[in-house]
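Apart from one protein chain that is not included, each protein chain of the complex appears where it belongs.
Here is chain A:
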Amino acid sequence: MLVAGIDIGSMSTKAVIFNGQRLFKTIAPTGWSPRQAAHQVYGRLLNQSGYTEEQIDYLIATGYGRVSIDFADRVVTEITCHARGAAYLSPGTDLVIDIGGQDSKVIRINDEGQVLDFAMNDKCAAGTGRFLQVIANALGVDVSDLAALSKGQTPLALNSMCTVFAESEVIGLLTQGKDKGAIIAGLHQSIARRIASMAQRMGASNRVTFTGGVAINEGVQASLEEQLGVPVQVPKDCQLAGAIGAALIARDFNSRA
């Protein structure tokens, strides 16, 4: 049994091959063509894993660009896939918070990783990976440096709700000589507050898992824990939760066929 999952996100494309024992994985930027990114990433992963396309029994595509590829056996929403992936990566979790490049979602799940309820914010970039990227740019730092720079800093609250206006606000703060780290800490707090209010509508939980590219940022993680008042699990492959979930769902469909 050989199955695969591809999660074509707005900022990065993730692919996973599962042979029942081992998970092969890879990530690459999506760029401007989701279709091309999917082909390249899948091709690369096949090489890496030593399998051929014909050997793959079932492939599920998910994510923002899921309808742009023609070689998937099935298309499943990222909500369902993230739920499944998070349950696998973080057994016993009942609330999944996923912050991706362009959207964020909160999913209530059961032990089997099935979706019980969900809420999404995909209408506004504020509070997503895009927000972090824009501000990191304005600060002249790399997204991967944000967590370290914010460590131990008192958050400087940002007033703007909108990413575009927040960028202007940050530049203004820098001109006033405010500390970069404090600004970044304010940024993290802003994201955490937004997602926490969405999470609270899904009901309380003390078994929260945080997935998606933004979960790699320990500063956001810490802010989120502070806002929710409970510890938050970030599994090692947090960014791959969608692709892993897709592969696991592919296994289910494959056994039924």
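Keep this in mind: a residue touches a chain if its C-beta (ideal position, glycine included) is under 8 Å from a C-beta of that chain, and two chains touch if they have at least 3 such contacts; residues count from 1.
Simple rule for what comes next: contacts and distances are computed from a predicted model.
From the set "Multicomponent Na+:H+ antiporter subunit D", "2-hydroxyglutaryl-CoA dehydratase (HgdB-like)", "Tricarboxylic transport membrane protein" or "AAA+ ATPase domain-containing protein", the protein name that UniProt assigns to the chain left out of the figure is "2-hydroxyglutaryl-CoA dehydratase (HgdB-like)".
Checked against the full complex, the candidates A:11, A:28, A:120 or A:138 give a single residue touching the omitted chain, namely A:120.
Here one chain is not drawn; of A:12, A:30 or A:80, the residue touching it is A:80. In the full complex, chain A makes contact with the omitted chain through residues 76-80, 114-116, 118, 120, 122-123.
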